[in-house]
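The other protein chains are all here in position, but one chain of the complex has been omitted.
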Amino acid sequence: MSFLFGGGRPQLSSAEKIAAAETEVEMISDMFNRLSQSCTKKCIPPEYREPDLNKGESVCLDRCVSKFFEVNLKVSEKMQGEAAQRGGAGGGMSGFGM
Amino acid sequence: MSFLFGGGRPQLSSAEKIAAAETEVEMISDMFNRLSQSCTKKCIPPEYREPDLNKGESVCLDRCVSKFFEVNLKVSEKMQGEAAQRGGAGGGMSGFGM
Amino acid sequence: MSFLFGGGRPQLSSAEKIAAAETEVEMISDMFNRLSQSCTKKCIPPEYREPDLNKGESVCLDRCVSKFFEVNLKVSEKMQGEAAQRGGAGGGMSGFGM
Amino acid sequence: MDGLNASEQREFQGRMEKKQMKEFMTMYSNLVQRCFDDCVNDFTTKSLHAKEEGCVMKCVDKYLKGSERLGQRFQEQNAAMMQSGQLPGR
Amino acid sequence: MDGLNASEQREFQGRMEKKQMKEFMTMYSNLVQRCFDDCVNDFTTKSLHAKEEGCVMKCVDKYLKGSERLGQRFQEQNAAMMQSGQLPGR
Partner (left out) sequence: MDGLNASEQREFQGRMEKKQMKEFMTMYSNLVQRCFDDCVNDFTTKSLHAKEEGCVMKCVDKYLKGSERLGQRFQEQNAAMMQSGQLPGR
């Protein structure tokens, strides 16, 4: 999340460091919630004939997570590229993993 | 909400008790918002020919609330059953009313 | 936002004044998020043939903002009218701009 | 809510008032968005026409009446559930 | 999360516990709403009928299994991404 917090910022107070860690967790959890919402909608039809995930649904969920990460990475790269062009700070927001 | 807060937890500080009461209210209010969203969508067609609820819409809303509560109860029972099987704490989250 | 905060309330503490200003900003930002969601859905088809907004999309977005403000104003007037009828405090919540 | 003493009750009440304000604002925003979404679909003009405005007005009325009714039923059901010993078989 | 000292860690943990509780409640509410939306569409009766109830039960099971699977994949991908030096070409 150095893209957001400015990797090289000198000294943060305790409260600031905790807030930053909290923000990071919030962002990861927000992304997981959105991914869950999108992938459930795309992979699990609303009929519920059986209580288990069938093979097709399982594989679809796995691939859906992969593709969601890839989209997140593409978007993140694109936005860093544009921030850099405008003379931005650099650093890197590399998706979920900070 | 003893399911969540552990009915028999010994002594809570003031701050913890207030936070628990707050969480309870938040949960009830979240459930009401979701119920409103679902029941409005299911019972009120987006045409708005008259400003009043007609008979059919009114009855539909009433039954929708009943069924939403029933679903909430079923889900809550099911999750408690599973938590109990895994050797969970027991207690009971009995839907909205704690 | 005097409709909400009671225009003529005598003396607010610092904390209350800051909270009121915060609430105001939150409300404006919430409205912008909702407007963005609605107008994007209504004006930008999910095909993405080109990276730029075309003429039709741009004009649609502009008009969509106008109409959203107008709806907000109508709703706000209507609710104030009803609050006034019930002997409410008066005052006025004139849409986003307080 | 039961186990709070008087000063805890006061603190709790204060927080609830803030929450009610937020609830009201969320309700208001939902109302605006819903009636806009359902009633306004023509962007060949930049002002609402009579038909759209009429739709919005009826939408607001109906939405408020619907919310009130839902709120009443919700409270009844919630009260019944709490009284019944909360959980069937308990 | 890395640069926190012991007392900061404790404070952080405390906040995370509150957040987890909220996450759990959000998950629970999503589950109720989703299964209600998908399974209950008949309002000629005021109680669930057998078919609706069966649908809800299967829906809950499937939803929980789906969430678990999504959670596992998410953690794997997230770990992989952090290990890879986070960004390609860095």
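Should a chain be cited, it is by its letter among A, B, C, D and E, assigned in written order, with residues numbered from 1 in that chain.
The rule is short, and it goes like this: a residue touches a chain if its C-beta (ideal position, glycine included) is under 8 Å from a C-beta of that chain, and two chains touch if they have at least 3 such contacts.
Please read these numbers as outputs of a predicted model, since none were measured by experiment.
*Asks:* Provide the residue numbers of subunit C that touch the chain removed from this figure.
*Replies:* Residues of subunit C in touch with the missing chain: 14, 17-18, 21-22, 24-26, 28-29, 32-33, 35-36, 39-40, 43-44, 46, 48-53, 57-58, 61-62, 65-66, 69, 73, 77, 92, 94-98.
*Asks:* Contact with the hidden chain only, please: which subunit A residues?
*Replies:* Touch set of subunit A with respect to the missing chain: 4, 19, 23, 26-27, 30-31, 34, 37-38, 42-43, 59-60, 62-64, 66-68, 70-72, 74-75, 78-79.
Definition applied: only the chains that are shown with their structure count from here on.
*Asks:* What chains do subunit B and subunit C have as common neighbours?
*Replies:* D
*Asks:* Hey, how far apart are subunit A and subunit D in touch steps, shortest way?
*Replies:* The distance in steps between these two chains is 3.
*Asks:* Which chains, if any, touch subunit C and subunit D both?
*Replies:* Joint contacts: the list comes back empty.
*Asks:* Could you pull out the chain whose C-alpha mean position is farthest off from that of subunit E?
*Replies:* Ranked by distance of C-alpha centres from subunit E, the top chain is C.
*Asks:* Could you figure out which pair among A-E, B-E or B-D mirrors the C-D interface, over half of its contact pairs being identical by residue number?
*Replies:* B-E
*Asks:* Roughly how many whole angstrom separate the Cα centroids of subunit D and subunit E?
*Replies:* Each chain reduced to its C-alpha mean, subunit D and subunit E end up 25 Å apart.
*Asks:* Taking each chain's centre as its mean C-alpha position, how far apart are subunit A and subunit E in Å?
*Replies:* 15
*Asks:* Between subunit A and subunit C, what's the gap in Å when you average each chain's C-alpha atoms?
*Replies:* Each chain reduced to its C-alpha mean, subunit A and subunit C end up 29 Å apart.
*Asks:* Find every residue in subunit D that makes contact with two or more other chains and list them.
*Replies:* 26, 39, 57
*Asks:* Where does subunit A touch two or more other chains at once, residue-wise?
*Replies:* none
*Asks:* If every chain is a node and every touching pair an edge, decide which shape results: line, ring, star, complete or other.
*Replies:* Drawn as a graph, the chains make an open path, so a line.
*Asks:* All pairs of touching chains, please: list them by chain label.
*Replies:* A-E, B-D, B-E, C-D
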